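Apart from one protein chain that is not included, each protein chain of the complex appears where it belongs.
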Amino acid sequence: MTNLVYLVPLFPLIGFLINGIFWKKMPKSAGGIIGSLAVLASFCVSLGIFFEVKSLPEGTVLPPVELFSFIQSGSLNIPFSFQVDALSSLFLLIITGVGFLIHVYSTSYMHEDEGMVKYFAYLNLFVFSMLLLVLGSNYLIMFIGWEGVGLCSYLLIGFWFKNRDYTNAAKKAFVMNRIGDLGFLVGMLLVLLNFGTLSYQEFFNALPTTQVAGSTYNWIALCFFIGAMGKSAQIPLYTWLPDAMAGPTPVSALIHAATMVTAGIYMIARSNALYNLAPAILDFIAIIGLATALLAATIAIKQYDIKKVLAYSTVSQLGFMFLAIGVGAYTTAVFHVMTHAFFKALLFLGSGSVIHAMGGEQDIRKMGGLGKHMAITQGTFLIGCLAIAGIPGFAGFFSKDEILAAVYGHSPVLFALALAGALMTAFYMFRLYFLTFRGKFRGTHEQEHHLHESPAAITIPLVVLALLSIAGGYVGLPAVISEHHTLATYLSPVVSNIGAHHLSHETEWMLMGISVSLVLVMIAVAYNVTKKASFAPNTGIAKVLENKWYIDELYDAVIVRPMAALSRFSDKFVERAGIDGLVNGVGKTVRWGGDRLRLMQSGQVGFYIFVMVLGMVALFAFSFILTN
Amino acid sequence: MVIQEALFWFLTVMAIVCALGVILSRNPISSVLFLIATFFAISGHYILLNAQFLGIVNIIVYAGAIMVLFLFVIMLMNLNADTEPQKNRLIQFAGVISGGILFLVVLAAMRTVGGTAVDHTTTDIGLIKNLGKVLFTQYVLPFEISSVLFLSAMIGAIVIGKKE
Partner (left out) sequence: MKAIIAATIIGVVLMFTGILVKEKKGIATLAAILFFLLLGVNIWELSTLDANQPQAFFNNMLRIDRYSVWFNTLMTACTVLYVMLSGREIQKVGIHVSDYFALMSFMLVGLYMLSGYSNMLVLFLGIEIISIPQYILAGSDKKNLKSSEASLKYFLMGAFTTGILLMGITLLYGASGTFDIARFTFLQADSLNPMALCGIIFLIIAFAFKVSAAPMHMWTPDVYDGSPTPFTAFMSTVVKAAAFIAFIKLFHISFNSLSGHWTMIIAVITAATLLVGNVTAVFQQSVKRMMAYSSIAQAGFMLFAVLSISATSWQGLIIYAVSYTVATMGVFAVLMKLKDFTYDGFNGLAKREPLLAFVMTIFLLSLAGIPLTGGFMAKYFMLTAAVEQGQVLWLVIFALLMAAISVYYYFRVIIAMYFKQGSPEMSSPVTAGDRLVLVATAALVILLGVAPGLLLKFI
């Protein structure tokens, strides 16, 4: 089966080509069916691969499956090959499995949209890129997928391009991602420079034996982490993710919750051999992760847009994953990626169902009492909330508990802060739940009239995801219940888990008890708060939270405006000051097509040559400084 | 030797003064005349270097043909000092200063270059016979290919000059 791995990305690629080429002529439903079937086919192959990898004797690592030689020049040889192992096969399942459900959901959700076939083409292209990202056997292929998912995310955020804000959001996402990509690229070049290879296996094998300066590891690890910051929305590059909610809701579920944003976690988990050599960077990751988790959670508390709450919650959960990585618990981070993919996709799809029913309304102040009209959506959404809040028995509990335990083993102070983040999570999620589904309806009469449960293509994925949000956690039972951690065993050939501390059973029971009881308290608090919610304009700290700590405004003032000013300055200097100012004197502006003779001999050439001569002088001077 | 040296300095001063005259004079006709004088001075240099053929060709082609053509054009278009557009003082100053700096910099760079003078009087490389020989044997490729350059220049004259 593993030699068929090329089929996994091939199916979505074919789907993309068919949908992309014939999007004008194809009926909408055909586009949806082709798109969904392509991902389903990939999922089937992925399942086969997963079970084959699982049946391998412990400790075996398969060699990469080489498709063709990509770059071959002198000492540099980079094949286009796929790495099939525990980590990539797990991600394959998440991507194609959740991806398939979301495709099915989209067939109904996007049915009204005239660009539906185009939408499926983009979605298939995204799945293809994401599969490339996780399958590649070297950093270059990962980077190709990395850029590819960025591009698709850009296309899909801006999918409803008639709204200007949406295209701006798309641009912001792309630019922020590019900043992160720079870090990734520099990291890649550093690896190439120091180790002469980009292949994972060769690189990791060379790590212990190659003699390089100790700080090299730190630099490479830091550069990769900067890449991860961009893609996985960590401080300071997180602001694009909430804005990315401009895209259609299934896109938010697939790209901005379940798959793409976890690429950063994947990359670092993949490079765990490197990070183990750079403990300083791990500490840094832990701090950034924790700070992001807390910051995003505080913002989520005061948001009123149903998708914004989920977006900030995603940022916050990603922060938890990085926190787990920072304390060395890579497997735990991957575990949380998996459970998070289930319950966050569920929550997003549920919110999509709600928005659908509300006729496009996203403001939770205008909702309420929806549970009466949409029982399935309410039920599944509740399961999602219970899972993310960490109620025992649901998937989120197991992974989050594992993170908290690992953090406690690392430092009790970090644990306290992380626990605070987890409690805020429980609070804002249940605030969202109660405001949306319970109480009285606060929207217009017309909206109330239209409230209805969504069709089967929407509810079935919800139910499946809800089941997964419950069952998904049982692959990693806590040590107090079972010493055998299925997921950790499965991943052990690829991912080390040095951070998983073995706490005594009493401590672990205690931690669990504290967190669960406090979460229950928070849910009760949320219930009380929302019952008498007045929605008066916020003041003080609440207003700051509602405005997201004014981070966007800060970036605008500190980075965007100076950049624009610099660009304008350069434009003025070269274009206007150069031609009009210096040559013709201020006030005697020459316009194109003006006086013919003047235009020909206006002295612009003189000015250009003047600059050239100045440049020559500078170069000569520079070369003398160099030689002497 | 003394005569040669004296001639060298005379021609050099003449070339520089006349070249300055080309760019400084307001009247286009005097510019052209200055340019012709510059060419003569340079031809003198060629002859001093024992390159008689080059010296003669320089006079015939540049001073004789091209510059006369220039004169005709200027006279036919009736250009004179009055029609020359006013140039900005600032750019003139800037040009002079930057050109001067460049001159200084290059001069400073080359101040240590030792004079390994080649005695040209004894070689007869510049004579027409030897020149022809070299041109048609060793440098035959550049010589032939320059025809492509002239062809494209001729096409240019047609494309730019012919009325549409």
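Here the chain labels run A and B in written order, and each chain numbers its own residues starting at 1.
One rule holds in what follows: a residue touches a chain if its C-beta (ideal position, glycine included) is under 8 Å from a C-beta of that chain, and two chains touch if they have at least 3 such contacts.
This structure is a prediction, so every number in the text was calculated from the model and none was measured.
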Shown chains that the omitted chain touches within the full complex: A, B
Sole contact to the chain not displayed, among A:Thr210, A:Ser517 or A:Ser623: A:Ser623
Residue among A:Leu47, A:Val61 or A:Val186 touching the omitted chain: A:Val186
Contacts of subunit B with the absent chain, listed as residue ranges: 106, 109-113, 137-142, 145-146, 148-149, 151-153, 155-156, 158-160, 162, 164
Touch residues of subunit A, complete complex, unshown partner: 24, 68-74, 76, 80, 140, 143-144, 147-148, 151, 158, 161-162, 167, 170-171, 174-175, 178-179, 181-182, 185-186, 189, 192-193, 566-568, 570-571, 574-575, 578, 592-593, 596, 599-600, 604-605, 607-609, 611-612, 614-616, 618-620, 622-623, 626-627
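Keep in mind that, in the parts below, only the chains that are shown with their structure count from here on.
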Distance from the mean Cα position of subunit B to that of subunit A, given in whole angstrom: 67
Footprint of subunit B on subunit A - complex, ascending: 582-585, 597-598, 601, 603, 606-607, 609-610, 613-614, 616-617, 620-621, 624
Subunit A partner contacts - residues on subunit B that touch it in the complex: 85, 87-88, 90-91, 94-95, 98-99, 101-102, 105-106, 108-109
